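Here the structure comes first, spelled out in structure tokens, and everything after it is commentary.
The other protein chains are all here in position, but one chain of the complex has been omitted.
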Amino acid sequence: MDIKELSQQIIKFRDQRNWKQFHKTKDLLLGLDIEVSELMELFLWKSNSEIDQVPKEKIKHELADIFIYLAYVAEKFDVDLEEAIIAKIELNGQKYPVSKSFGSHKKYNEL
Amino acid sequence: MDIKELSQQIIKFRDQRNWKQFHKTKDLLLGLDIEVSELMELFLWKSNSEIDQVPKEKIKHELADIFIYLAYVAEKFDVDLEEAIIAKIELNGQKYPVSKSFGSHKKYNEL
Amino acid sequence: MDIKELSQQIIKFRDQRNWKQFHKTKDLLLGLDIEVSELMELFLWKSNSEIDQVPKEKIKHELADIFIYLAYVAEKFDVDLEEAIIAKIELNGQKYPVSKSFGSHKKYNEL
Partner (left out) sequence: MDIKELSQQIIKFRDQRNWKQFHKTKDLLLGLDIEVSELMELFLWKSNSEIDQVPKEKIKHELADIFIYLAYVAEKFDVDLEEAIIAKIELNGQKYPVSKSFGSHKKYNEL
């Protein structure tokens, strides 16, 4: 299944519940951020060995929740996520040429 | 292109730059959150009519950046994003049955 | 009680529980962000009239939690919060002179 089909399922789920009325832009942003925090909570305070013991099932759920909000925001602004991602990988290739960015964690404007 | 192929491109990009060494779990979480904030910045303080004028190109870039971090975290924990999303949509269907959640923004534990 | 005394109480609370060992910089940042999300959760999806009904007690708790993390980070980097705030208000006065910023939500570099 490609991103478009997944997104369509997510939007269908939303519409079956008549939730679009709540999905104002700033609420979607808050919701997205809350999901990121739920992912963070799985790892907070944990050492590397404790991180290895975080149940994969929980990580999967939180990653999926974040994607669901991405799909909501994308739909709101009529963005084709797949196309956006492909274009961004290409743009990042220009901002971070291998020759300059290899083994460096500097931002592109500091390279 | 499906999510697996997109993710593979993202990981290839990372490995060509030898960036995996920096991608500790907590740094990926910080990075993910920073990208969400960059999306927020596009809309901060804006009225509905101002929101409509935010350049779609910028929204696309920020959504893509968020997905890129999702792909990084998924790879770190060996999560198949597509499978995780499909499973979560199903789980959400159980937590939010249409009959109880129609037109309501309550959390599943308050329905 | 001034900020210094409040911060000292917070640090004393931490040390009585031997928690400093967990307070690595990146964990404090995750913790701070999680608290901000808990504040967000009180308001998510809510209309203005629903916002007015959020229990003030809950808002107080979340604001306090955010401050507690601020105090943790400040102590870690030996920052005098009060002095930092006073200095920032002054700096903001230079970045946002009344004549240029009155009634505008533009960032200082766009004024």
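Read from first to last, the chains carry the letters A, B and C; within each, the first residue is number 1.
Going forward, contacts are C-beta pairs under 8 Å (C-beta built on N, C-alpha and C of every residue); 3 or more make two chains touch, one makes a residue touch a chain.
As the structure is a computational prediction, the values presented were derived from the model and not from experiment.
> Relative to the complete complex, which of the depicted chains are touched by the chain excluded from display?
The omitted chain makes contact with A, B, C across the full complex.
> Which of B:I11, B:L30 or B:V54 sits in contact with the chain that's absent?
B:L30
> With respect to the chain omitted from the figure, which of B:E41, B:E57 or B:E90 is a touching residue?
Per the contact definition at the top, the residue touching the missing chain is B:E41.
> Tell me which stretches of chain B touch the chain missing from the display.
Within chain B, the residues that touch the unshown chain are 22, 27, 30-31, 33-34, 36-38, 40-41, 43-45.
> Using the touch rule from the top, list residues of chain C that touch the missing partner.
1-3, 6, 9-10, 13, 16-19, 21-22, 25-26, 29, 32-33, 36, 39-40, 43, 51, 56, 59-61, 63-68, 70, 73-74, 77-79, 81-89, 91-93, 96, 98, 101-105
> Hey, which chain A residues sit against the chain that's not shown?
So the residues of chain A touching the unseen chain are 26-27, 29-30, 33, 44-46, 105.
Keep this in mind: only the chains that are shown with their structure count from here on.
> Could the interface between the copies chain B and chain C be described as same, meaning over half of its residue numbers are common to both, or is it different?
Since more than half of the residue numbers are used by both chains, the interface counts as same.
> Could you tell me the distance, in whole angstrom, between the mean C-alpha positions of chain A and chain B?
Each chain's C-alpha centroid was found; their separation is 1 Å.
> Between chain B and chain C, what's the gap in Å when you average each chain's C-alpha atoms?
25
> Going by the touch rule set out above, which residues of chain B reach two or more other chains?
26, 29, 33, 105
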